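What follows is a structure written as structure tokens; I'll ask about it next.
As you look at this complex, bear in mind that one protein chain is not there, while each of the others sits in place.
Take a look at subunit A:
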Amino acid sequence: MGIQNDLKAATSELIEYERRISGGRASISFRACVELFFRYATRENDDVPDFETLNKLFIARGHHFVANALKSRLGIAELGHSFVQDGMMILTHGRSEVVTGVLIRAAQSNKNFTVMVTEGRPEGSGFKAAERLTEAGIPVTVILDSAAAYFMERVDIVLLGAEGVVESGGIVNKIGTCQLAMVAKLYNKPLYVAAESYKFARLYPLTQADLEDNVDNDVEKPLFPPLLTGMEGGTATVKVEEGEGRHTQERGSSGTLLGRNTVFDSGPGVAAMTTKNPSCDYTPAQYISLLFTDLGILTPAAVSDELIKLYQ
């Protein structure tokens, strides 16, 4: 059918575009979303009398899909915020709109809690998340990615977003998620994932190597880019915690945590060195307590069921 071919062509073009702009890989959620849209818009069209009606049906479904995707974030915030209780310390990693939504919704219902955000090397996405949360009046502490285990004993729950949710109920998310989840499991802290259902992907990774296109030795992507580029001049204050000594510093001022590390900029050994810099990792389902999705609150085991329903 013509329209199907058109949509297919558009799909692969979109994925190619995403691959180009994101430096080598199209995100799992993006691909899953495109595929779902395609499935959703063009399903069961056998008993439609003429092309005109069919076309209208496709377009209506398309609009409905987009509207649903936007609505789902609000729905997740509504479902998930009750897991945030007064006095909690919540650890999060990376920047996720859904997680921010849940936390802001919890703050709006007058709960007092603290959020601990890992800085999220290499691009420092944690700072962006911290900024959003601080603006919403939530006390935020930024820590090093490598300090997650150090602080885990003080944490009550771990709340993460996901780039993709796979068949097993595991997630693909920003690099560092897997080790964070392992530490959380070791300390018996519940780990919750907030993700929209369009991020559900029909993938079944078994090892980290199964993540398609995950560029782990991309020399173009520096290990130590300056963090907070373009973020100077703000007024919000983010609390930065280093070791036992705590101090509050103005965002953007140079401390060892925020500043650029110049160790690898020069020196005789640098040329011979290899660096690896994968952008995401796979976290198996066994580390995840529950997923907050627009389809409801799911156990990891429920994901494959929902995936089957989505792709029916």
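The rule is short, and it goes like this: a contact is a pair of C-beta atoms (placed from the backbone, for glycine too) under 8 Å apart; a residue touches a chain by one contact, two chains touch by 3 or more; residues count from 1.
Operating definition for what follows: contacts and distances are computed from a predicted model.
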item	value
Protein name, per the UniProt record, of whichever chain is missing from view ("Translation initiation factor eIF2B subunit beta", "Adenine DNA glycosylase", "Amine oxidase" or "Putative exosome complex component RRP41")	"Translation initiation factor eIF2B subunit beta"
Of A:Asn55, A:Gln108 or A:Thr299, the residue in touch with the unshown chain	A:Thr299
Selected residue (touches chain absent from view) among A:Ala60, A:Leu74, A:Leu186 or A:Ala209	A:Ala60
Absent chain, residues of subunit A that touch it	44-45, 47-48, 56-57, 60-61, 64, 68, 82-83, 85, 289-290, 295-299, 301-302, 305
